[in-house]
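Mind having a look at this structure? Questions to follow.
A single protein chain has been removed from this complex, and every other one stays in its place.
Chain nomenclature is as follows: A and B, assigned in order of appearance, with residue numbering initiated at 1 for each chain independently.
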Amino acid sequence: MKKKVLGVLLACAMVAGMITGCGEKGDTAAPQADAQAKTQDSQSGEAAGGSEGSGKTVTIWTWDYDNTLMMAEDFNKVYPDIQIEVVNVAYSDYFTKIQQAVASGSELPDIVAQSCTLLKNYGELGIFEDLSKEPYNVDSNIFFDFIKDRAVMEDGSLIGIEESISPSAIAYKRDLAKQYFGTDDPDELAKIFADPSDYITQGKKVQEESGGEAYLFHAAGAVAEWLYFADTTPLETNGTIDFTGKMTGTINMLCEMRDNKVVDTYENGTAQANATYSDDKHIMYPCPNWAINYYIKANDADGSGNWGLMMPATGGYSCGGTSLGITNTSDCKDEAWQFINWCLMTKDGAEMMRDRLNFFVPTKEFFDDPEFIGGEDEFFGGQDIESFFYKDIVNSIGTLTVSQYDQTVIDIRDLLAIAVMDDPNMTAADALAKGLEEAKNRITDMEVK
Amino acid sequence: MNKIKKTGGNRKYTVFWPIVFVAPFVICFFLFNLFPILYSFQLSFYDWSGVGEKTFVGLANYVRIVTEDKMFLKSLGNTLFMMVISFPFAIIFGLVISAFLSNLKHGRRFFQTVNFLPYITTPVAIGLIFTFLFDRNTGMVNRLLELLNVNGLNWLGNPRLAQVVIAIMIAWKYTGYYMALYLAGITSISEDIYEAARVDGAGALTIFRKITMPLLKPITIFIIVTSMIGGLQLFDEPNLMFNVSTTSVIGGPDRSCLTLLWNFYDVAFGSTAKLGYGSAVAVCIFIVIVLISLIGMKLMNRKEDVI
């Protein structure tokens, strides 16, 4: 019996040793790590597999799993020697995970996907290669003006390359547009919705005609996101956070929409809210270019031909976006850079991003080629959404400067959107006062007004 | 107490073997429980984001918690409130049902096991299912209410109702567990005592109040102590219910479901991460928990004689 127990303990110790060994991710992968990599292989098809090559593996953490796999797959057709390991991390945990990895000293990925509203926060961590220096030598002036300074930190370093310029418009369901507004033509619709107040009048009409069933928008959070990014008032000026100035327009509009039942009560981003993309009760959705894959196609797979894109009354805006940066502790910076460089900085890569992801990389000169954009899109009922996004929308986008506190304020914005929808008696002034208090509580090292 | 003989003076039994048996626990305790807390305590006097230099700031972090940071007190209030409206319900409900059912002969084990299921269900699953049940537009609860011609409620968007949902979740999770415990306790009470009481002409209610409840006191204490521990550690379920999408708000609607630990987690690792400040929050939580535990044990009037 005693021996038996000892045996068990010994076995445990051995297994424990194995686990510990497995974590030391060196060149000699422990058995378990190997198995992991294989799981990865079978999952990503050619993406990670297909080569013995240099044996270097570039690790990317992303919340945008499917798209990143596609990028890796096409990248490997050109660079079969470089393996790409894509790790899926929940968006809501992503920044936290990076910080924990930094603080706990555990291994960072080679490539980090930096959410645009957190760029300054990523910069503060001091873990990224400066892409404007040797050996990368990226001159950010080749990018679109409204986006070129986003990933540039105060000290002039460039910590990431934007994956997509994220022009944003409003998507609508064609059948419902015809039913309620008599047309599904984007230009005609843009005339009907020429001024922000038109959303109120038309939204009321939709409510009346449908007997209270149908709404113009599905979630206050989605509307708030659109209005926030369309409003180019900078959040930070000279060391002061102008919360009230930044949020007043958005909150006013939100309250008015709530009072007139222009927007339904779903909570943005939840599975329930996403399921409305395929129903017949919600007409319009603020739509950045990436939302086409993420939201519309993912949630309304059978809706091909029934979608259209129109100019918002606020003009075009740039919403969201992700930059890819290389960590300075990476042991395969060259390979990581080859991935970023090919995907985002070469014409071939740009075409791949366009065709497979509906993403448009930020380099201006690609767009000079008239062949680069344009063409009918079947899913959007034959509309030329590329030209629409990259001519009409891009030209109307103003530059939005993102500060270190945008993510904090965005969290408060979402909180207010929920509060406003919950309490019909909350006025815009109430909401703003509440938001200001929150902001003051969370932002301690700067003046907040 | 047990009746071990003093093996007088035999150092084998007063020094050597005790050390052998107690050492693994004590060593692991110092390494993986106490040391991290002490280290956090030290960190709480610094301003540190996890990278770069630590700056010594003295008591500044604590001053901020007490004077400026409304979130700590709010999270404490939220946690206590959710505990107070959920656990007593689960305990009383568990006790009453178990008393009701104690004289069933058949299927007791089966019912005990079935009612234990909520306790073993993964919090991730509970979070998902409860968001599904209580969603304002598509949730089953609101649909049922609509069938009864009652307007659906904004369960997950209203600060108070969100707390109620969490409380319902806790009550659901623990009622069956407590019932199983009480049932086990009642079973172990000798039938003779009841018999004697009945001979003396005591009614069912009197028997329950005068015999069952006092005899179940140890179980009740056990339950209260463990539920306090569980309640103060509340994190998984609220976090998993209100941190699901790209646009989720920290702490749920109006941060009403921000618990002590969630607040700590957010301060230490969230978007404005500060490990030093987070550690100070952790130390404050530690103090609160120790205080509440002491008060709880005092109230139970058995601080020392638990063992």
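Annotations
What we mean here is this: a contact is a pair of C-beta atoms (placed from the backbone, for glycine too) under 8 Å apart; a residue touches a chain by one contact, two chains touch by 3 or more.
To be clear about the criterion, contacts and distances are computed from a predicted model.
Think of the chain that is not pictured: of "RNA polymerase sigma factor", "Trk system potassium uptake protein TrkA", "Allophanate hydrolase" or "Carbohydrate ABC transporter permease", UniProt labels it "Carbohydrate ABC transporter permease". Only one residue in the set B:Ile129, B:Leu153 or B:Ala202 touches the chain that does not appear here, and it is B:Ile129. When you scan B:Ile65, B:Met83, B:Leu161 or B:Met179 for touch with the missing chain, the hit is B:Met179.
When you scan B:Ile37, B:Val84 or B:Met213 for touch with the missing chain, the hit is B:Ile37.
Seen from subunit A, the chain kept out of the figure touches residues 1-2, 5, 8-9, 12, 15-16, 19-20, 22-25, 32-33, 35-36, 39-40, 42-43, 63-66, 85, 87-91, 93, 97, 100-101, 103-107, 269-272, 274-275, 278, 291, 294-295, 298-299.
Listed by residue number, the positions of subunit B touching the unshown chain are 1-6, 13-15, 17-18, 20-22, 24-26, 28-29, 31-33, 35-41, 43, 97, 100-101, 103-104, 109, 111-126, 128-130, 132-133, 138, 140, 143, 172, 175-176, 179-181, 184-185, 187-188, 217-219, 221-223, 226, 228-229, 232-233, 235-236, 239-240, 244-246, 261, 264-265, 268-269, 275, 278-279, 282-283, 285-286, 289-290, 293, 306-307.
Following the convention adopted for this analysis, only the chains that are shown with their structure count from here on.
If you average the CA atoms of subunit A and of subunit B, the two centres end up 37 Å from each other.
Those residues of subunit B that touch subunit A in the shared complex are 49-52, 64, 68-71, 131, 135-139, 154, 156-159, 243-250, 253-255, 269-273, 275. The residues of subunit A lying in touch with subunit B in their complex are 91-92, 95-96, 99-100, 102-103, 118, 121, 124-127, 221, 225, 264-272, 275, 407-408, 411, 414-415, 418-419, 421-423, 441-444.
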